[in-house]
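Only a single protein chain was left out; the remaining protein chains are all shown in position.
On to subunit A.
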Amino acid sequence: MRRAATRDRSTAGALAALGVLLLSLLLLLADPGTARAASAGCVADAATGCINGTIRTADQQPAVGVVLDVDGPGGASSATTDADGRWTVAVTAAGEYTVTLDVATLPAGETLRDPAGNPRTVTVALGSSTGALFPLGDPPAGGSGGSDDATEPEPGSTAPAADGEVGAPAGSSDSGSFSWGRLAQQASSGLVFGVLLALASVGLSLIYGTTGLSNFAHGEQVTLGAIVAYLGVQSLGLPLLVAGVLAVLVGAASGWLQDAGIWHPLRRRRVGTTQQMIVTIGLSMALQYTYQFFFGGGALRIVTTTPTMVTLGPVRISATSLWSLLIAAVVLAGVAYFLLGTRVGRATRAVSDNPALAAASGITVDRIVRLVWVLGAALAALGGVLMGLYLNATSWNMGGALLLLMFAAVTLGGLGQAFGALAGSIVIGLVVEMSNLVIPSDMRYAGALLILILVLLLRPQGILGRAERIG
């Protein structure tokens, strides 16, 4: 117990140091207001080439929110079509680029006229624009796809759409195929991604620690945050900051409601944790399709302007990401202080260690669990908002796609260890973004999941876990 405490304190120290570092970084930065004033589009000059195109649906309406991934000598990046169906990507090195249209982001009912033309390879020269066209509509007669395969109503053909990529972070492209600059670029993206992931995984880990429940519906809490922010900004016209706060409040309320309405009654009925886990799976499924029911299958952009890029030494990063990093670091430091420095936080850790003993020493376990649900859901909602900004867009299954990365992070750090989840998330973030350097970018989540399996093979208790915790 004493060793655990010292370890926690050192982690908190590291956290504080991280916060200070980030703060000083930020002081060097430009005014964040420019984040929204930037103009979209790409101007080809001596050092820049453009890839662009316009996507229209079968009846010639602009297809909004379609995500395209571009990969080539200048690195990987992605674009989302705007209100006119236009998309554009700026590249800084000439050569052959692969443009992949994420078919899952097409408007409902739309298909590519020629699925074989996706992905498509284009040759880009600096100082000029190159088009990459993806016509939509029915395949030509006798064509490919499901003309003969879809004779029966496909169960699940619309439902389990892709939940791989939601979008790629802004500005993860620079320089040649491998260079120290690109390494630094990917490492910085990884750090941002990891810290944002940590917001969500800390909640997952706290819930596991206090109740023993592997919450498969935690990803939907992340999506909830992003969708509330999207609604706030795009439908209610609120400023981003207000919408973000609103999202966190709604997230916290949903955590309270969930525990009061589902999990507390189930614990009182003595429904076991495995059974509860399957209930979370059902809940996750119901929530995901509820989001899709109301918001459709396409990408939802919280902020539609192109982010301002800031150059820090070898690294190009968007101002939004830096602000997200700061907010996340401050919040995580706050959580650390809560867990280590306050009575309630200490009670939380006691429940997490041994609920029966905690109850015997006068801690109201149910109240602590309720608090953990509220805290965990609020953190997940914040993570969702920031992740939605970082990935340029959110969608009904964003949280679902991130869920396994969260589990990987939580397992890596040791199930139920809040600080382990933080460390694990940063490792997973770095792995996801830096694996781009060696494997194709659409496999980068697979790399992180492989790590999860390797950790279980080699050190099942995780980085910070104790061996006794595995059974």
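Definition applied: a contact is a pair of C-beta atoms (placed from the backbone, for glycine too) under 8 Å apart; a residue touches a chain by one contact, two chains touch by 3 or more; residues count from 1.
The rule is simple: contacts and distances are computed from a predicted model.
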| item | value |
| --- | --- |
| Undisplayed chain, where the name is taken from the UniProt record, one of "Cell division ATP-binding protein FtsE", "Dihydropteroate synthase", "Protease HtpX homolog" or "Branched-chain amino acid ABC transporter permease" | "Branched-chain amino acid ABC transporter permease" |
| Full-complex contact with the absent chain, from A:L133, A:L236, A:L249 or A:I278 | A:I278 |
| Touch list for subunit A against the chain that is not drawn | 98, 100, 102-104, 108-109, 112, 115-116, 118-119, 144-146, 148-164, 214, 266, 269, 271-275, 277-279, 281-290, 292-293, 400, 404, 407-408, 411, 439-440, 442-443, 445-446, 449-450, 452-453, 456-457, 460, 470-471 |
